[in-house]
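The structure follows.
Only a single protein chain was left out; the remaining protein chains are all shown in position.
Here is subunit A:
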Amino acid sequence: MTLLDHYFSVFLQGFGHTLLASLYALVGSLILGTFFAIMQVTTSKVARAIGNIYVQVFRNIPLLIITLFFYLAVAKVIKMTGFTAGTIALTLYTSAFIAESVRAGILSIEAGQMEGARANGLNFWQAMRVIVLPQAFRVAIPSLGNQFINLVKNSSILAFVGGLDLMYQGNLVAANSFDTFTTYIIVGAFYLIITLPLSYYIQYLEGQLKKKA
């Protein structure tokens, strides 16, 4: 525990960066993911194809490759730090999974909801925004929560590109103190502070949903 005492500010700085990257990526991927989910349920064949390709590509390649692409290739054209490159990659990667969750949510809502809204004079986007999406999100909450947990865990990818996050700082502390074991236990505890309560809350929500069904 002297190790925790000694390096507390370093761990805290890492924790802050992890939290910040996760929050940026959460907001970004919710917007992007919802957008691509809607594209996949429109009647336009082109929009559906684009939405589908986007989701399949980002779901099926490693996050590390996306991160390296932004850090090594894109950053040559547009200057950005490792933190920015990693957060952008996290956003794109997670948005593909969120698109899947939201799409499943939309499909679980009766078609009559959309038809009724359209018959009452709302256009497609209005009906989506006011009638369908609010219901779809309620259904999708447990799966979105799981995606957020994955996002927090995946933010450790920042360590590969000098992103100053928890994992990165942990590696520094480990190299400095030579006590790798204690360091990684502390790093793990910091991650669990975010992910474990979320995970139990989602299990509780899923239980509630099952009871209703």
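Methods note: contacts are C-beta pairs under 8 Å (C-beta built on N, C-alpha and C of every residue); 3 or more make two chains touch, one makes a residue touch a chain; residues count from 1.
Criterion: contacts and distances are computed from a predicted model.
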**Q.** Missing subunit (named according to UniProt) among the choices "Multisubunit sodium/proton antiporter, MrpE subunit", "Amino acid ABC transporter permease", "Proteasome lid subunit RPN8/RPN11" or "Sigma-70 family RNA polymerase sigma factor"
**A.** "Amino acid ABC transporter permease"
Q: Looking beyond the chains shown, say which of A:30, A:164 or A:187 touches the absent one.
A: A:187
Q. Can you name the residues of subunit A that touch the chain not displayed here?
A. 56-57, 59-65, 68-69, 72-73, 149, 153-157, 159-160, 167, 170-171, 174, 179-181, 183-184, 187-188, 191-192, 195-196, 199-200
